[in-house]
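Here the complex is missing one protein chain, while the rest keep their positions.
Chain IDs A, B, C, D, E, F, G, H, I, J and K follow the sequence of writing; residue 1 opens each chain.
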Amino acid sequence: MSDHTYKKIELTGSSPEGMQQAIENAIARAAKTVRNMRWFEVTETRGHIEDGKVAHWQVTLKIGFTMDD
Amino acid sequence: MSDHTYKKIELTGSSPEGMQQAIENAIARAAKTVRNMRWFEVTETRGHIEDGKVAHWQVTLKIGFTMDD
Amino acid sequence: MSDHTYKKIELTGSSPEGMQQAIENAIARAAKTVRNMRWFEVTETRGHIEDGKVAHWQVTLKIGFTMDD
Amino acid sequence: MSDHTYKKIELTGSSPEGMQQAIENAIARAAKTVRNMRWFEVTETRGHIEDGKVAHWQVTLKIGFTMDD
Amino acid sequence: MSDHTYKKIELTGSSPEGMQQAIENAIARAAKTVRNMRWFEVTETRGHIEDGKVAHWQVTLKIGFTMDD
Amino acid sequence: MSDHTYKKIELTGSSPEGMQQAIENAIARAAKTVRNMRWFEVTETRGHIEDGKVAHWQVTLKIGFTMDD
Amino acid sequence: MSDHTYKKIELTGSSPEGMQQAIENAIARAAKTVRNMRWFEVTETRGHIEDGKVAHWQVTLKIGFTMDD
Amino acid sequence: MSDHTYKKIELTGSSPEGMQQAIENAIARAAKTVRNMRWFEVTETRGHIEDGKVAHWQVTLKIGFTMDD
Amino acid sequence: MSDHTYKKIELTGSSPEGMQQAIENAIARAAKTVRNMRWFEVTETRGHIEDGKVAHWQVTLKIGFTMDD
Amino acid sequence: MSDHTYKKIELTGSSPEGMQQAIENAIARAAKTVRNMRWFEVTETRGHIEDGKVAHWQVTLKIGFTMDD
Amino acid sequence: MSDHTYKKIELTGSSPEGMQQAIENAIARAAKTVRNMRWFEVTETRGHIEDGKVAHWQVTLKIGFTMDD
Partner (left out) sequence: MSDHTYKKIELTGSSPEGMQQAIENAIARAAKTVRNMRWFEVTETRGHIEDGKVAHWQVTLKIGFTMDD
């Protein structure tokens, strides 16, 4: 309701399981130190290939959180 | 074969389960009123975060459908 | 360690199951003829709709691989 | 809370007064026929010039609204 | 002169003859139901290939029209 | 009505007051030497910060004008 | 062969006949005052609609020319 | 004059009053903890709509500041 | 129907006649060695100017074709 | 300090030596006729290849300069 | 091998010598406080001009580093 200001940080999560897990890993890691996260935006989806298969999914996302007053 | 014209509409689907479900939800909702849908294109992937976890996945997509003659 | 040069090719994989499977299908198909694939980057996510449901997911990706010396 | 689907429409509002008024005019016009508007995103800012001065500000925006179930 | 609001819709026209005809087909189709169309903007040019030749040109365009008061 | 050709120039206007004034300043400056200006398109909005406050708003815009025959 | 510097200008040509003619009109108009034009790049294709038909095609292009020494 | 390095952070400011105020709010909030801010760049303009009117303007900007040696 | 994988190649066709002919020339040239071409997407339109007139139209396009199993 | 207006021009510099020299050549050429140049922004880096080697580097840049009052 | 999360920060390095030195300056400055830097991506190349020559090269880059567990 009041005039909040949000900060956006950019993270790259990785996972051998898939895109969605890579995103959730990044958010879980951020949650260790960042409070009041509100939303995320995916900016890039990549991955490493080993032996002709996806070894790691890598998803870059921006996370917005409320700055404490 | 003939000179079809297609219209594209832009929707944002949401789901607590994942990206793919958010897309399928949007298409299922559109199917209630739009006939002859042919393809979709994802334009944005976002989501809401609550308590340090993804609460809702939100995927924006354009849907193309044949205009009736 | 040495001055490798990588080539990037662009493929579109498809799958009735989902986005991730479409990517894995494209990489599996490429693996039949391309050696030394290192990474991929997703550039587009689309799909075909039939009877108001997703019939095929189509994901376009660039794949980078080491050029043999 | 539930799996809402949103539709986005694209409008161009105009005003001789300024950018902000052009946006507000577009939203006011949309409000006559669209219910449950939730957010907007500015995509383009232009204007017409007459006699060396801005005659009309023209701002294009996308408006997202909840689709009724 | 007054504070008009314009709506933009996105169409894909197709034609076996060429790009320009695909655009004109889309506008002609839109004219059946949309009044007061003012301008268009081309956003994508594609086509289908059959037997090594262009079978259909497909041009996507946005059309802006004045919303009635 | 006839086959006009327009030239577009790119200017950056500045103002300590605001975005809109920066645009109007640029157009006023251009009007000293350019005739027949018809429209503008904003391409970038920036500004300088001094002592934790906006000191100057800087808006870049393209201006289109009719070329004399 | 020597270290030429090129300048690029941006024009919008218009024509009731079509896209290609709009480009050629812009280049013909530029040729009245600009020497040593070398190449062009199309950046935007638009048009005005009147009575449900294309009244004018408007194509924006950048033209590069050699700066005289 | 010396070889400064600048860091850029991304914030979203909000305000019920307008775009400009949203930017100024974000910079004022940043000024509480960031010294030596030099410039900003607007990257996105959005807003929330309630009851058919703009309830909050939300402007995302990058802020550059000198890193202390 | 099955899980096809498509490869996309990027070509630049040229023609003294026009944009459309440049595209058709590129596809005709590709057809000499590439089978199963399905679609194309235009990514750039340029041209060379000689003596104040368009000497060659140059259109860059991506062509998608089915990879043989 | 006052409300300066800047004009931006777009040049392509070339050099057989490298990217940086191509930029410096363009600025040096511009300096013959343009006063009060303040900044530049690189928009494109290309080059010509002859006999399997870079023959000329070509860098396109925008140059901003203060308009005289 | 494990599910690392990377953070990306955005810096602008400057140097009177050249582009490459500007990048290296930014990375050297970051190395004073950031551990485990893995990669960088250039996002913008600009510079200041004084007396018709490049006074400072300014290169903006994103730097990715492993977040400590």
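Convention: contacts are C-beta pairs under 8 Å (C-beta built on N, C-alpha and C of every residue); 3 or more make two chains touch, one makes a residue touch a chain.
What you are looking at is a predicted structure, and each value in this text was computed from that prediction instead of being measured.
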(message) For review purposes, identify every residue of chain C that touches the missing chain, sorted by number.
(response) 3-10, 62, 64, 67
(request) State which residues belonging to chain K touch the missing partner chain. (result) 19-20, 23-24, 27-28, 30-31, 37-42, 63
(message) What does the interface between chain J and the hidden chain look like in terms of residue numbers?
(response) 18-19, 44-49, 52-54
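What we mean here is this: only the chains that are shown with their structure count from here on.
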(message) I want to confirm something about chain F and chain G. Since they are copies of the same sequence, is their interface symmetric in residue numbering (over half shared, so same) or not (under half, so different)?
(response) different
(request) Just give me the whole-number Å value for how far the CA centre of chain A lies from that of chain K. (result) 22
(message) Rounded to a whole Å, what is the gap between the Cα centroids of chain B and chain G?
(response) 38
(message) Give me the residue numbers in chain F that touch at least two other chains, ranges are fine.
(response) 9-10, 19, 30
(request) Give the pairs of chains that touch; include all such pairs. (result) A-B, A-C, A-H, A-K, B-C, B-D, B-E, C-I, D-E, D-F, D-H, E-G, E-I, F-G, F-H, F-J, G-I, G-J, H-K, J-K
